[in-house]
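Of the protein chains in this complex, one is absent; all others appear in place.
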Amino acid sequence: MDYTAISPAERAAMLARVGLDRVDDLFVDVPPEALLAEPLPIEGNWSEIDLSAAMDALAQQNTSARDYVCFAGGGIYDHYRPAFIDHVLRRSEFFTAYTPYQPEVSQGTLQAIWEYQTGISELTGLPVANASMYDGATALVEAAFMALRVRRRRRRVLASATLGEEKLATLRTYGAAGQMELEIIAADRHLTDADALVDALAATEGGESDIAAVLLPYPNYCGIIEDVKPLIDAAHAVGALAVLDTTPILLGLLKRPGNLGADVAVGEGQPLGNAMSFGGPGLGYFACSEQCLRQMPGRLVGRTVDVDGQVGYVLTLATREQHIRREKATSNICSNHALNALTAGLYLAGVGTEGLRGIAADCCAKARYLRDGLLATDLFTEYPGLEQLPFGYEFALKYAGPATVGQLRARLFDQGWLAGIELPDDVDGAGLLLAVTERRTVAEIDDFISAVVAQSEVISHV
Amino acid sequence: MAYPNDRKYTPEHEWILVEGDEASVGITEYAQEQLGAVVYVDLPEAGDTFDVGDTFGEVESVKSVSELYMPVAGEVQSVNTHLSAAPDIINDDPYEDGWLIRISMSDLSELDSLLDAAAYEASLS
Partner (left out) sequence: MSEPVIYDLSAPGKGVVTPPASPLPPLDVQAAFGSYAETDERARPHLPQVSEVEIMRHYTHLSAMNFGVDSGAYPLGSCTMKYNPRINEDACRLPGFAELHPAQPPTSAQGALRLMYELQTDLATASGFAATSLQPAAGAHGEYTALMVFRAALAARGEAKTRTVVLIPDTAHGTNPASVTMAGFTSKTIPSTEEGLVDVQALKAALGPDVAAFMLTNPNTVGIFDPQILEMTAAVHEAGAYAYCDGANFNAILGVVRPGDLGFDALHINLHKTFSTPHGGGGPGAGPICVTEELADFLPGPVVERVLAEGNTAAAGYRFVNPPRSIGRVRSWYGNFGVMVRAWVYIRALGAAGLRKVGQQAVLSANYLRVLLEGVFEVAYNRICMHEFVLSGAPFAKAYGVHTLDIAKRLLDFGFHPPTIYFPLIVEEAMMFEPTETEPLASLDALASALLSIAQEAETNPELLHSAPHSTPVRRLDEAGAARDPQLRWTNTTEVA
């Protein structure tokens, strides 16, 4: 099977019109010795019936979150996706279009993205949002690079280790290229080491600070809403930008990054109506203050008028971008995650102000119910120092039961529970990072707690 | 197109006009026409010093960016602050209201190596 639309007779006529005898004559510029002599060993040419059966079979080899009960997060959450979203996403005028370089025939994409930018600006409390990045981790990297441009003469970026290993790993990879001196401020038992951070900010070799940005989590990788406000102020005191990595659903309840004084807010946007899809594609959202506007990465949609005075939308401030500024561009990003941004815009329109707060509150209430229930089993204890700290709908507990966390998690999975993410065995012992979304019912949480107790008992008798 | 005789030009399409102790610098009619509608100008701050040929800023249209080069060495005395709100002044009046920076020159003899109006105009064809 293939998707070409030319009959053999048409093909022959086309070839004749071009003045060639054989299709092979089209490839005269290819060195003959490099031409493939044999068909590639690639399986296929299946009928759609066979294809459909094969993909069903492959999908069925996976256990999905519709089979198990998901208590895992780590940036990707099992939130409910309203039914209308996919009906819009299936409209091929949206999903088969290219980047809206021809605005006269791209107003749908452009206005949808402009509304998305508005939604992200509202969520973060910052005036400007771009049209999306690849994911939360690369959005954070781009924020660090942007800070180096906004603070032209500075080269250092401080990142709290409590952003989590995945984001730190991505930052390290980009840092290895040498333009950014990345300094990771080690965690003080799962919290940003505020003293170390303040000391690092204060330490300058005479004269002006060389720190362009401080990257902070809000909340951190184990769900804690750290006391970031003094750290934002400390960053500003030396002229560094404060960047917050955020969880979007929580921004309905928490003080917004802009209202805390942050200059940039980024985050993983998957929770805003996107499928978990094994971790991608989601999207990275990116919002910042006006002072950063000219140094922003990625595309921006602006509102304007046409020659008849009718309102319309265009890609704007494009001189920042790679297709114009080339080696001096603010980023190399070209394709972003426009369809995922459209999804996020749809989601924000669907939930509205009150819906977002309601969903966030529901997740948080259920997370507290699970946390209390697990602690009541005496199989879990709190991480020292985190007991009284605020958290969202994800939290970490140490497992004090008769098995390793890995064993417990494996057994629970066999029973239909995805028991969060395993936290590394550190000074405080091994633990679990558990997330609870509005999809979880109280009955499921009760059953999960029972399953944890039951599996721990089974393990202790093995 | 008009190229006033009171000033000197660079092959990169800047002009420089000496007025007393200072000189003002801008871009030519040809340059603004090539750029199209100017949407943004990035200029240095007063007190910045540059050598001849240094990039002192950028001028942007919707789909292009052009760097601005110093016709001579000097220290920036003032910049045209009106351009941030109304960059299109450069299109409307590149030689008067559309000036970019005023500088104090360190070496007046550098003017001698620049083009006069006729030579500049000839270089365009």
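We just call them A and B in the order they show up, numbering each chain from 1.
We adopt the following convention: a residue touches a chain if its C-beta (ideal position, glycine included) is under 8 Å from a C-beta of that chain, and two chains touch if they have at least 3 such contacts.
Predicted, not measured: the structure shown is a model, and the values here were computed from it.
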Please identify which residue in A:D21, A:D56 or A:E387 touches the non-displayed chain. A:D56
So which bits of chain B touch the chain we can't see? 36-37, 39-40, 60-63, 87-88
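What we mean here is this: only the chains that are shown with their structure count from here on.
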What part of chain A is in contact with chain B in the complex they form? 294, 318-319, 324-325
Per the touch rule above, chain B residues touching chain A in the complex are 40, 42, 60-65
